[in-house]
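Removed from the display is one protein chain of the complex; every other protein chain stays in position.
As written, the chains take the letters A and B, and residue 1 is the first residue of each chain.
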Amino acid sequence: MSAVTPSQHQETEAMVAGEGLWVKARKRFLRHKLALLGLVILSAMVLLAVLAPVIERYSPIALDLGSMGQAPSGAHWLGTDTTGRDVWSRIVHAGQVSLSVGLVAVSISTLIGIVIGSIAGYAAGKVDMVLMRFTDMVMAFPSLVMIITIASVLGPSIYNTMLVIGILTWPGIARLVRGQFLSFREQQFVLAARSIGVSPFQIMFRHLFPNVVGTVTVAATFGMANAILQEASLSFLGLGVQAPTPSWGNMLQDAQSQTILEGMPWLWLAPGLMIALAVLSINFIGDGLRDALDPRSSL
Amino acid sequence: MITYILRRLLVSIPILLGITVIVFFVASKMPGDAVLAMISTETPQAEDLIKLRRGQLGLDLPIYVQYFRWLGQLLQGNLGFSFQTGESVIDMLAARIPATIELMGTALLIAIVIGVAMGVVSALKQYSRIDYTFTFLGFAGISIPDFFLGMILVYLFAIEWHFFPTSGISTAGDAYSLSDNLRHLVLPAFALGLVRTATFMRYTRNSVLEVMNNDYVRTARAKGLNEWLVITRHILRNALIPVVTVIGLMLPVLFGGSVIIEMIFQWPGIGLMFIGAVTARDSPVIMGYVLFSAVIVQMSNLLTDIAYSFLDPRIRYD
Partner (left out) sequence: MNIRKSLIVATGVLSILTLLCAPVTASAQASPGSEKTIRQAFRTGCMAGPLYTTCGNRLDETVLQGLAHVNWKGDGVKALLAESWSSPDKGRTWIFKLRKGVKWHDGKPFTADDVVFSYNTYADPAVASIIANNLSDVKGYNDFRSGKATSLSGVSKVDDATVKFELNGPRPLWVELKQIYFSILPKHLLSEVKPSELSRSSYWAQNRIGTGPYKWAKYVPDQYIEVVRNDDYFLGKPKADRIIYRIFADIPSILNALAANEIDVMSYEGGGIPVSDIERMQKVPTLNVLPNVDAGLPSYLQFNFAQPFLKDVRVRQAMIYAIDREKIIATIRKGTGKISNTMFPAAWAQSPTLDPYKYDPVKAKQLLQDAGWDSSRKVDFIYYYADQVNKDTVTAIQSYLAAVGVNIVPRLLNPAEIQTVYNDGKFEMGYFANGQGLDPSLGALTSTCGAQLAFTYCNKRVDELYDLALSESAREKRAPYYQEISKILNEEMFRGWLWYEVRPMAFNKRVVGATEHYAEMPTLIFNLPVYNEVEKWDVK
């Protein structure tokens, strides 16, 4: 994420003429101390995840029945699990899985949300009506419930987890984009563009879209935090990422046993903290981005 | 206004129908079916039995026929019978809805009371240490998975310290007593509610800050009104309006969360029933649950919109 946020800034900067706006935004973001903290923590986590194959000390799936359930030590920084696998190596590999589930899921939902939202907002009228009722429908599914049902149909796997979370969490973004498009579509610059025969696609993409980039970025950031939590819940229910591939969610499943909760806290503290830290720092970043990009919105 | 409500209600009918169609077909695609799920894993079964049970439950019909049969029953006010136990789905829902409302209602109260209080204090002391602490705590709250919080609460308060029971809604077999019920309620309600206080806190804080900058508040202060009166009369009164609408947004999220919390605490509500039904491929029960929760979510959306228009006269529906 750390690599993504700045580059998004640059892309959008190129699109918008008023450079000053973005300088201000960056300044506002940098003033937000918690957001900076979040950015630092998240960058560190991403770095750990990317470097997992280098910094792992043992294979994350190789077991060692001779050293099961060992407390953290020099040999195993975060101890070993119930089959003697090194928790540190699993945590960093799980980071790859959990963060990419979050990233891919939120990309899917953002893409769907933007497409549906901009079509509805630009076309307005009947198209809007139909698309928004469809959005209402998806929104009215209690998402976890639907996720459980769909996950049992598709069968549990990393890709299905990404897909399921992605296709059920777009309505928020669709509504945001549509709302903004609706409010902009009657404005002078759009009417002007339309009158000189600019194609609808160009109007949407060139003129309307840059106005919602900020809002969408903020929503997508919070969406990613949410997707990581959803992955954890799904894996907790056994419907998410499958063993032996580690994810923070399925590592937490261990804590269901009171014996482990009581006797081997390193097994659940580590993934639990990683989830909480990742989600927390993404939320902080989201908060900072909101202050920076979308100062008018109250939330 | 009335025509608006009526129109919204009319629109929600196709939405609900759409949801039932999608869920019905998705659920029918789950691997295995109710009959196979019922058969013990350790007993090999005769084929004729599976065929008989399927015939009896109507599972041998084409899926669209099954759906229209279900819809036909629904129009007669009947949600069908559980494949697993034969109980009427309406009775099953009716028996479990109070437990879910009790849990969700209490969790919502906890989230509102703690969230609003923290939000108000945060705003009044903006940029103070308390503000930062509360903001941090609030974010920490939404960052912890609720099931994880639930497990830790059970471990600490039920197993280690014996303050509260581990699970259930009341001591099984004992005569009902409110205090017994409430003791069982504490842990699941906090697990469900605490992680959602942050949302209320954020809304309250922003809203209070906005109101505080208004002229009438400044005027009131300038007139030398008692600070406490300014806060309660002028600030809170206006700031809490938008917070009411958050309740409506919260319901769908609470429905999802209560499924997991009910499972961890064996809370006999509809969420626990739903998880059991998914495992047993008990589609009439799955459908009953989905329909009920979709109706509630639709209603809460509508109520939120109506509340908006009441509270903020600038918004008009016609």
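As a convention for this text, contacts are C-beta pairs under 8 Å (C-beta built on N, C-alpha and C of every residue); 3 or more make two chains touch, one makes a residue touch a chain.
As the structure is a prediction and not an experimental result, all values here were calculated from the model.
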Answer for the absent chain's shown contacts is A, B
Among listed residues B:38, B:156 or B:209, the absent chain is touched only by B:38
Filtering B:15, B:79, B:92 or B:120 for touch with the omitted chain leaves B:92
Among B:1, B:17, B:159 or B:229, contact with the omitted chain is made only by B:159
Missing-chain contact among B:11, B:26 or B:101 belongs to B:101
Residue positions on subunit A contacting the omitted chain are 61-63, 65-66, 68, 82-84, 152, 156, 238, 242-244, 253-254, 256-260, 262-263
Across the whole complex, the chain not displayed is touched by subunit B residues 30-34, 36-46, 48-50, 52-53, 56, 81, 84-88, 92, 95-96, 98-99, 101-102, 105-106, 108-109, 112, 154, 158-159, 162, 165-176, 178, 181-182, 185, 236-238, 240-241, 244, 263-266, 268, 272-273, 275-276, 279-281, 310-311
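By our rule, only the chains that are shown with their structure count from here on.
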Per the C-alpha means, the centres of subunit A and subunit B lie apart by a whole-Å value of 23
Given the complex, residues on subunit A that touch subunit B span 34, 133-134, 136-137, 139-146, 148-150, 152-153, 155, 225, 229, 232-233, 236-237, 252, 255-256, 258, 261-262, 268, 272, 275-277, 279-280, 283-284, 287, 298-299
Subunit B residues touching subunit A in their complex are 11, 14-16, 18-19, 22-23, 26-27, 29-31, 132, 135-136, 139-140, 142-145, 147-148, 151-152, 155, 159, 202-203, 206-207, 210, 242, 252, 255-257, 259-260, 274-275, 278, 286, 289-290, 293-294, 297-298, 301
